[in-house]
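Only one structure is covered here, and it is reproduced in the block below.
Of the protein chains in this complex, all but one are displayed in their positions.
Labels for the chains are A, B and C, by order of writing; each one numbers its residues from 1.
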Amino acid sequence: MRSSASPRSTSRRGSSTDERNARHGRSRGADAVDGLWLALALLAGVYLVAVIEEWSATGRVRPAVPLLAGLATLGRESLVPRRSDRILFEAAAPLLLGAALLAAAVLPLAPGLIVADLATGALFINAALVYVVVALVMAGWGPDAAYAMVGGWRFLGQLVAYGMLIVMPLTAVAMRAASLSTTAIVASQAALPNALAQPLGFVLFWLAALAVCFLPPFDLPTAPGELAGGVFGEYTGARLATMRLARLALILTLAAAIAVFYLGGWLGPVLPPWAWTAAKTLAVAAALLGLGRFVPRLRGEQLLAWGWQFGIPLALVNIFWVGVTLLLV
Amino acid sequence: MTGQLIAVAFFGLAAIGFGAGVFLTRSMVRSALALLAAMAALGGLFLALEAEFLGVLQLMMMGTEMTLMAIFMVMFMMDPGGLGQMEMTHQKRTARAAGRSGAWPRPGWRSGPGGGGGPALHQRPSCRIAPWGWRSWSA
Amino acid sequence: MTPLQQYGLLLGMVVATVGLVATVYLIARSLGKTRGEPGKDVPFTGGTLSPKPAWVRYHIHYYGFALLFLAFDMEMAFMYPWAVVYQELGLTALLDMGVFLAILFLGLLYGWSQGAFKWQ
Partner (left out) sequence: MTPLLAALLVGAALFGIGLYGALSQTNLVMIMMGVELMLGGAMVNLVAFWRHLHPEVYAGQMFVLIVMTVMALEAAVGFGVAIARFRAKGSVEMEEAAELRG
């Protein structure tokens, strides 16, 4: 909302407004170069997340494996199940990738190094992540296969469990920054990162991030060993390669989101800003991929019951806590 | 101004197209997802009209709401995949007249074909659903 | 950049994503074609052939959660503008939203007591 987000926040933080204007004045001349850096960062990030995923699964660091596996997947046959709903089947993979990339586009890598510094950034990232669910429901319904459909509808149930735990902690973050813009949110953590200022929100958002990118404790839609691939089950060849790429991009996006919203983003001593964001993002990605493997998979009913009986009351407590601390400090 | 007009026309036509698609397809999930796409196009329209908060909010809210609508459709319909033959509409003439008068100001507007009853689909039990294919069945 | 230009940039990103996916598909197609063999395109059903389509009624078990989710999701729409102006308004904002959230939370508790949070 322009009335409340940008003008008011800028009126309060005159200095950051000047910075932002100066930055835009600079970046108008260097848009193409910035875009190149952002694209390179995205590619490198996805590749590194793939390496980390391989490490978390096998315990070995083999940098060539993602490239070879990607080429091998591309070389395989790409089948379309008979009687499938062609539109939904084909639209799912690009939609999943697009949702992940749109969510990544509002996260700053460094001051000025951001695709779109929206006044509604924290809201936009929610909106983009909703379409992850839409894509997986499409992928589940499209191929007319029983396992895929079960996976798709399960993920919708997972959304009902984790959806509020994405938006409510982000609201608390926006309260502290008095703005929805992601750069303002990073700037608000100069004194104390949000992970320490609102630890409850940090934990809840972490769990919700795991659920969004359906990583191990919450991997209900794919459920290896139970659902025969689930929503990914009927995808082969190039389509499967796109789906996996989208999932890696999603993990990268959520890791970057945790780094930006809770760990202070580019803020840090000595190193240049982009290096801090990169280091924090990769550390979070490694933790996201590694820690969940030691936890057994939650059943859907447990996930829903715990999400609503504990998660939402705790998220409300978090908002209240942030509100009171903001009034007192 | 012209840029805004182009954006409004683009998203508006997308919204109208998907909105018509809601009642032209027989697959329930397609129907719900077409409504989702129409609402997302409306979100784009709001953004084009410079209502930032409302546009992004519309994209977010309707995403969850219409996906949940899809699962409710699948629960309640006898035939959510739209594979069999089932009459799903009634009072066609009244509905068509009302819809036409509701949208009267649009020049050259003709209301969508009157939904309903494609003949004898069960003769082709494994037919693949044609893209937004209603015509191909009822022809 | 104005906000409209930024949203235009994001729209361009969506188009670029579709182009990227199309490029990947074209690369894959150039590597080799799919051989048409009978039975290859049957969806996996655990070794048996299912005569019926999978598109049938599906019994989700989380009705109560889903209905409450619709209401709670919409409630968040009011909290975003509130969060932005919270520090400006101070205690007033906390009390206002506190009453709103208290009523909402009572609704949650009522739903809980009526068995909405059950896997039905």
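Operating definition for what follows: a contact is a pair of C-beta atoms (placed from the backbone, for glycine too) under 8 Å apart; a residue touches a chain by one contact, two chains touch by 3 or more.
Bear in mind that the values here come from a model prediction, so they are computed numbers and not experimental data.
Along chain C, the points of touch with the absent chain fall at residues 63, 66-68, 70-71, 73-74, 77-78.
Chain B residues in contact with the hidden partner, per the touch definition given at the top, are 1, 4-5, 8-9, 12-13, 15-16, 19-20, 22-23, 31-32, 35, 38-39, 42, 45-46, 48-51, 53-54, 57-58, 61, 65, 68-69, 72-73, 75-78, 87-92, 94-96, 98-106, 109, 111-112, 114-116.
Assume only the chains that are shown with their structure count from here on.
For chain pairs B-C and A-C, the one joined by more C-beta pairs in contact is A-C. Once the centre of each chain is set as its mean CA position, chain A and chain B turn out to be 30 Å apart.
Centre-to-centre separation between chain B and chain C, using Cα means, comes to 19 Å. In chain A, 1-2, 4-5, 82-83, 118-119, 123, 141, 144, 153, 156, 160, 163 are the positions where the chain touches two or more neighbouring chains simultaneously.
Counting only residues that touch two or more partner chains, chain C has 3, 7, 53, 55, 58, 60, 66, 69, 73, 80-81. Only residues 1, 3, 6-7, 9-10, 13-14, 17-18, 20-21, 24-25, 27-29, 31-32, 34-35, 40-46, 50, 53-55, 58, 60-62, 65-66, 68-69, 72-73, 76, 79-81, 83-88, 90-91, 93-94, 97-98, 101, 105, 108, 112, 117, 119 of chain C touch chain A when the two sit together in their complex. Within the complex formed with chain C, the chain A residues making contact are 1-2, 4-5, 8-9, 12, 24, 28, 74-75, 77-83, 93-94, 97-98, 101-102, 105, 115-119, 122-123, 141, 143-149, 153, 156-157, 160-161, 163-164, 167-168, 171-172, 174-175, 178-180, 228-229, 233-234, 237-239, 241-242, 245, 300-301, 304-305, 308-309, 312-313, 316, 319-320, 323-324, 326-327. Partner chain B is touched in their complex by these residues of chain A: 1-2, 4-5, 82-88, 118-120, 123-124, 126-127, 130-131, 133-134, 137-138, 141, 144, 153, 156, 159-160, 163.
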